[in-house]
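For this depiction, one protein chain was excluded, whereas all remaining protein chains were kept in their positions.
Presenting chain A:
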């Protein structure tokens, strides 16, 4: 038996899970720091973080190889993993709040396909653009095009799946399948025009991987993801109220149309930039928010922040797995997340079969 210490704090409201969610957020932040450091020291090259740190502490210059591996390969990769993981999980959480549905995920309902189409268009046709435009966008061309593709797809999906303020689960999923098919077909047409070199780029990118992470890519994608991640918590109250339905959300003083438009922009920016830099990495957006709702409830004020943290942790862990299982070769991280996330998605589906009226 454990001795019970008397609780001297003022009595807590039963059913208020914000304390638990806050503690969980603190724990996840610490966990992310630990996992990020381990991830920096993780790799096939034999460069060890402890050696590098002890070199630095002793005031010695880093060995050239260590500096290259740490600063130019691993650090951008870890940062990319953090930004992409956080973006995927937050896009999932925002989209689920917007559609009032735990199964909505950019990867499942075609938004990622739309973003991919944008990215592929930019990769293949980018060279055909007038030099001025290409130079203006520079490294941003692919992320911005992916953002535009994701944005248009989300708007189309919302228009199709929502009637008079109510979203049909079946319509949303089916429309997502149709949109993904259309985007995939269009992508195929564009790819036919690609040169051999572009084709190789596209193939690696399409499998979903952090392997291509470098500073220019990170600097192109990260600001867009950072904007979306920083803005998302401002949607929390609106998304909470939206859970009551659009009419009721309006009655408690939420400007529903504004919240919806901004949620769609946030999803498109986060998904678009993530897809642009790392290809199709699925299931993070559905698994992470779902686990967090089980742990500390669906209040978006905590859910969005905690999703960013757990999403980053999850993707760093998946990346370590992808670097390890068939070393020295690499398993694309999209395969790792699909192997872990696919069965999880089916599990959610089975648990909710009765509730969701599919």
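One rule holds for everything that comes next: a contact is a pair of C-beta atoms (placed from the backbone, for glycine too) under 8 Å apart; a residue touches a chain by one contact, two chains touch by 3 or more; residues count from 1.
Here, contacts and distances are computed from a predicted model.
A chain of this complex does not appear here, and its UniProt-recorded name among "ABC transporter related protein", "Cytochrome bo(3) ubiquinol oxidase subunit 4", "ATP-binding cassette domain-containing protein" or "FeoA family protein" is "ABC transporter related protein". Across A:87, A:101 or A:314, the single residue that touches the chain missing here is A:101.
From the set A:105, A:299 or A:319, the residue in touch with the chain omitted from the display is A:299, counting the whole complex.
Only one residue in the set A:135, A:243 or A:349 touches the chain that does not appear here, and it is A:243. When you scan A:15, A:130 or A:328 for touch with the missing chain, the hit is A:15. Touching residues on chain A toward the chain that is not drawn are 13-17, 100-102, 237-238, 240-241, 243-245, 247-255, 293, 297-299, 355.
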